[in-house]
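Shown below is the structure under consideration.
Every protein chain but one is kept in place in this view of the complex.
Right after this comes chain A.
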């Protein structure tokens, strides 16, 4: 690095390592997320994706490495400070405020930017419409279906008016028609000017949504590229299917 001017990447993750005792969860991960893109982070179970998210969003301090948002070093900042800077996240295991209504849930996010209750409730309604929860505003969050809770996660995060949204497996556990319903919601978020970084297992959605994909396996970024590129990359196939799988697959198609 020459050190002049900010890093061109909107979000830059540089050599992030996270160690839990003897477990190396993330190992020297480096990748970029371009402004205005939907970028995917994929990888087999246990690859360290959620840990990496937790580091970026301030929930875990990295053992080493650096995270930069718009050229500013945000490594180790607290989650609420990052939220204020415009970085919002959802949780893989949904975390609704179960005792509150959908409206009140979303309003908590909105209160980050507005001080008045009426204004926060207005934002809640607006965001609920955006993610397709408008008809469930007065339901208790605990009464929502899995798909509804995933939407609620997204809605709360959106209500904080983020610049960068981290989505942790919002499509996991949904049936194909529910997935088809949420894909346009994510596209709409990008269209409204929010950069999206998503962890996802549902490849159909990744292929549809992401312009750039990073593949994490055993804590390392093993491949970056367009969805078509990474799916074809031998090291990615092997990460999912085991050593030698790429060769065998190739052999099978050529035979």
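The rule is simple: a residue touches a chain if its C-beta (ideal position, glycine included) is under 8 Å from a C-beta of that chain, and two chains touch if they have at least 3 such contacts; residues count from 1.
The criterion applied here is as follows: contacts and distances are computed from a predicted model.
Enquirer: Tell me the UniProt protein name of the chain this structure doesn't show, selecting from "Glycolate oxidase iron-sulfur subunit", "Branched-chain amino acid ABC transporter permease", "Putative mRNA 3-end processing factor" or "Sulfate adenylyltransferase subunit 2".
Expert: For the chain not displayed, UniProt's protein name is "Branched-chain amino acid ABC transporter permease".
Enquirer: Out of A:88, A:186, A:199 or A:230, which is the one that touches the chain we can't see?
Expert: Final answer for the missing-chain contact: A:88.
Enquirer: From the listed residues A:61, A:117, A:180 or A:247, report the one that touches the chain absent from this view.
Expert: Of the listed residues, the one touching the omitted chain is A:117.
Enquirer: For review purposes, identify every residue of chain A that touches the missing chain, sorted by number.
Expert: Answer for chain A: residues 57, 59, 78-80, 83-84, 88-91, 95-100, 104, 107-109, 111-112, 115-117, 120, 156-157, 159-160 touch the chain left out.
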